[in-house]
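All protein chains but one are shown at their positions in the complex.
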Amino acid sequence: MITGVSIYELLTVTSILFFIGVYGFMTRKNLISILISIELILNASVINFVVINKYLYPDMLQGVIFSLFIIAVAAAETALAVSIIINLYRQISSVEVKDTEIMKY
Amino acid sequence: MNFSNFLLMRHEILLLAIILILLIGEIFIRVEKKSSIIHLAIFLFGIHTVIGFFTIEERSLFGGMFRTNTMIHFFKNVLNIGVLILLLQSADWLKAKIFSENKGSEFFILLFSSLLGMYFMMSSGDFLMFYLGLELSTLPVAALAAFETAKRISSEAGIKLILSAALASGVSLFGISMLYATSGSIYFDSITELITSSNLTLLGMVLFFAGLAFKISLVPFHFWTADVYEGAPISIASYLSVISKGAAVFILMILLFTVLKPLMHVWDNMVYVIAIATMFMGNLFALRQQNMKRFLAFSSIAQAGFILLGLITGSQLGTATIVYFVMIYIFSNLAAFGVVQAISLQTGKEKMNDYEGLYRTNPNLSLIMMLALFSLAGIPPLAGFFGKFFLFTAAASKGYYLLVFLAVVNVTISLYYYLLVVRAMFLRKSENPIPYFKNTLYMRLGLIIAFVGILVIGLYSPLYDYIYQLSSVFN
Amino acid sequence: MNIALNITKTIQDWLVSFMPESVSSIAAMVLVALMYLVIFAVAGLYLVLLERRVAAWFQLRIGPNRVGPLGLFQTMADALKLVSKELTGTVKADKFLYNLAPYFVIISSLMALAIFPFTQGFQAFDINIGIFFLIAISSIGVIGILLGGWSSNNKFALIGAMRSGVQTISYELSIGLSLLTMVLLTGTLQLSQIVEIQKNGWLIVQGHIPALIAFMIYMIAGTAETNRAPFDMVEAESELGAGFHTEYSGMKFAYFFLAEFINMFIIAAIATTIFFGAWLSPFGITQSIPWLGVFWFLGKTLILVFLMMWFRWTFPRLRVDQLLTLEWKYLLPINLVNIVVMAIIVWLNITINL
Amino acid sequence: MGSEAIIVFFIAGVVLVAGANFLSNLISHKSDNLQKREPYESGMVTKGPTWVQFKVGYYLFAILFLIFDVEVAFLVPWAVVFKDVGFVALIEVVIFLLILGLGLLYAWKKGALKWE
């Protein structure tokens, strides 16, 4: 818990982070940027869990443990996504979204 | 700690053991003999499926993180059978295309890992286990979707799948964190007691819904479906549309019917709208598809819309009909995908036009395909009819006649495009039809099991009674 | 002398006696930060000197001896020279990242330095996840190196940075795992408590065989982590010019240089804290005089630093593949087994407690 | 000082670097010519772009690192409470490490650890 900072400010920050992530996911044209946007979303959730745990329910550790697992999963997710992106890059020499749309309509 | 508790996790432990055995096999078997792993995997999984049928007691483990009961157990068995059929159907493809690149065992390992994730997801007693299960069931599939590394669309499918999956799970997580904030627990049981209908809870629920809506490919989150199905190997498309969707529907149902039951007055409206949107979107887009995989993708979106009709009831009737429908759907869709797979493997043709005159050269395949499609469309006496009828009955039991009407209109629309395939196979004659070919034993076995399922499940009513009786645990 | 647990608190208490509380806390922070900056600079400079003297000693030379008595001001002069040099950079560089890289390197090592218990109570902050924090913060340094190498837009620099990246991340595993082995013994991550536990005997004694293995792995991995010989492919002069900092000049080069030596100090200091009882004197001989802890701490640390310098002038440089083989095929499996062995020892309670 | 110390030290680091840079800019002698600003590659003229696709081996090691680093994240809490939990924790970690070890072995056999 940080003295002088209430839970509202922290949750506002995480919400902003979350929506930056969603916005980035929608608007970005580069696969890596999209991936980073997703990381933002996940991190917003992680912070959310920790903050809620610390401020509201300090006697249990559920939120903190949850965040630990989210981090692990996010790592796996990113590793996998980047490998697929690399594989794609080897074929089309690009990581732009517009180049990945041969399947359409 | 009592180690006999682990016996309750029989499915999970056995599957994990199989994964490890295959991993060891992959490490130590020489490259020339690698293809024997196919037989090993199918054999082991067959044993696993059989063992799964032994009864199990009802308990929860790890302080409520993991729970099991007869319904969950039953559904795991259903998924097992589905995966077994899938394995049988994809054995040839693996042998021909994948083992030559020396990555066949990875296919099994990843597939089983994903299935393991689904087990955990279905057995989860808290949101942590649920989340881990969800991710474990999604991530390997993304790898599998990109499995044919030499094909560009395969990679595209993989990246689309994983990016959408990650977004959905992220959004879902954010929702879970809100539920956690209002209830102070991530355990389902405690949440059920503590949950109140505050704005934050509702927001949390809606966000949470997104994660599973993605897996079931409900409408705002269906964009990935067609592309991924088209790009991914057929086995994986089949897996995504059948097993993955089935498991997600199941857990969504459990969560809505137990944990989020106090909020039912909110989510039933949501489900109502999404159901209509999903059915229409899926069906209308399916009308103009030419690629069989895309076609089945949109068809499966539409089917997901039908499933929501059972979800909206929030009653035991809903549970039973959903499980029943999903089971039937698994068999029907597997049969359809099996035929597509067989043809694609032999001739590389996946377009609807290529199927013209199929009946005259391959009567058995086209017969199975036709019955599978009719089952999907809901034509008696095939199983699909009963599944759909009961879903509609369930929805009508709550007075949603308009919804049922729209759904039945959609059944008619869907019949149109299913008949397009039947038309190509039966009505048309082709200059250049797909030549006659003989399927291998595995493929035939896979198709026959699915075929028998389609024919029998609907007519054999004790099965439904059994499901209904099981479904009382969630209400 | 009775010193409170934490040095900042001591300073703050002292400050409160003559200024308002709100100002005092800020002043205390500034003071502490300044103090550590000084320590940072001095330690960095004199470690460079030490390195040169040790090198000379190994090669039967005298080493720097002109500037100041015994050449003590040599590195000071070097530093002054570096400050007065022009900060150049290439036109092709990614300016922002190029300038950002030194910050990462410096901040990470500065932060790591902050949590060591130099003696009882002499600790900038005593975080309860101390070891975890150390592992985490030391990973950040590599980002600086990668950024520097990449943004220079120079092939040598890039290759150096990539090598550094793969090497650092590989050996970081071993560092983490071997420290973890010792955490099994202590059951806590807080450095002050770890020291407290070592009053029953240094951990390397308590954990005997597996602790010894862990220590050896730690020292190898630590040497690699700091990109020092024999693991200095990063800046292998004969291959890559100067590696990742080829394009850096003047002060900017000095940061990397400084950080490397501070990191060496940090590695040694961690080893001291975890394996050799930090500021504790052998058998508690100087327990009555807490300030002597600084002497013990620095003494042990410098011995370990000397050990690392010894490596440098003893072993030939490894190839990249040898380096990775060493880590992934030897150190990591040994480490994993070692953890289990340690767990069994702790479980059976056959540790040595004096 | 609690967790604020992290911020203080962060600021201190920034001040150190920025201050020294400033000082250096202030007192250093400056001269400019074009060649000086070329990348230094042992006196040769740079050919082609530097930022090209890199050897995939680095990426493989990065992934392996990720796996084991995350593993460490799980082992840390385990190590802290190991003394209190005892035997069950030992069994669990053996299973955990076994699976990880199998993963390492797999990577080994697949040639991911080979640097060519």
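We call the chains A, B, C and D, going by the order they appear; numbering starts again at 1 in every chain.
FYI, a contact is a pair of C-beta atoms (placed from the backbone, for glycine too) under 8 Å apart; a residue touches a chain by one contact, two chains touch by 3 or more.
Basically, contacts and distances are computed from a predicted model.
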Chain left out of the displayed complex - its UniProt protein name, from "Sarcosine oxidase subunit alpha family protein", "Fe-S cluster assembly scaffold protein NifU", "NADH-quinone oxidoreductase subunit M" or "Cytochrome aa3 subunit 2": "NADH-quinone oxidoreductase subunit M"
Among shown chains, those touching the left-out chain: B
Options B:134, B:422, B:457 or B:470, residue touching the unrepresented chain: B:422
Residue of B:258, B:361, B:393 or B:430 in touch with the missing chain, whole complex considered: B:393
Given B:272, B:355 or B:374, the one touching the chain that is not displayed: B:374
Hidden partner chain, touching residue among B:6, B:401 or B:437: B:401
Touching residues (missing chain, whole complex) on chain B: 317, 320, 374, 379-381, 385-386, 389-390, 392-393, 396-397, 399, 401, 404-405, 408-409, 411-412, 415-416, 419, 422-423, 426-427, 461, 464-465, 468
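As a working rule, only the chains that are shown with their structure count from here on.
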Centroid distance [mean C-alpha coordinates] between chain D and chain C, Å: 15
Centroid distance [mean C-alpha coordinates] between chain D and chain B, Å: 40
Complex contact set, residues of chain D against chain C: 1-6, 8-14, 16-17, 20-21, 23-25, 27-31, 36-42, 46, 50-51, 54-55, 57-58, 61-62, 64-65, 68-69, 72, 75-76, 79-84, 86-87, 89-90, 93-94, 97, 100-101, 104, 108, 113-116
Residue ranges of chain B touching chain D (in the complex, touch as defined): 1, 20, 23-24, 26-27
In the complex, chain B residues that touch chain A: 127-128, 131-132, 135, 139, 142-143, 146, 149, 152-153, 155-156, 158-160, 162-163, 166-167, 170-171, 173-174, 176-178, 180-181, 184-186, 226-227, 230-231, 288, 294
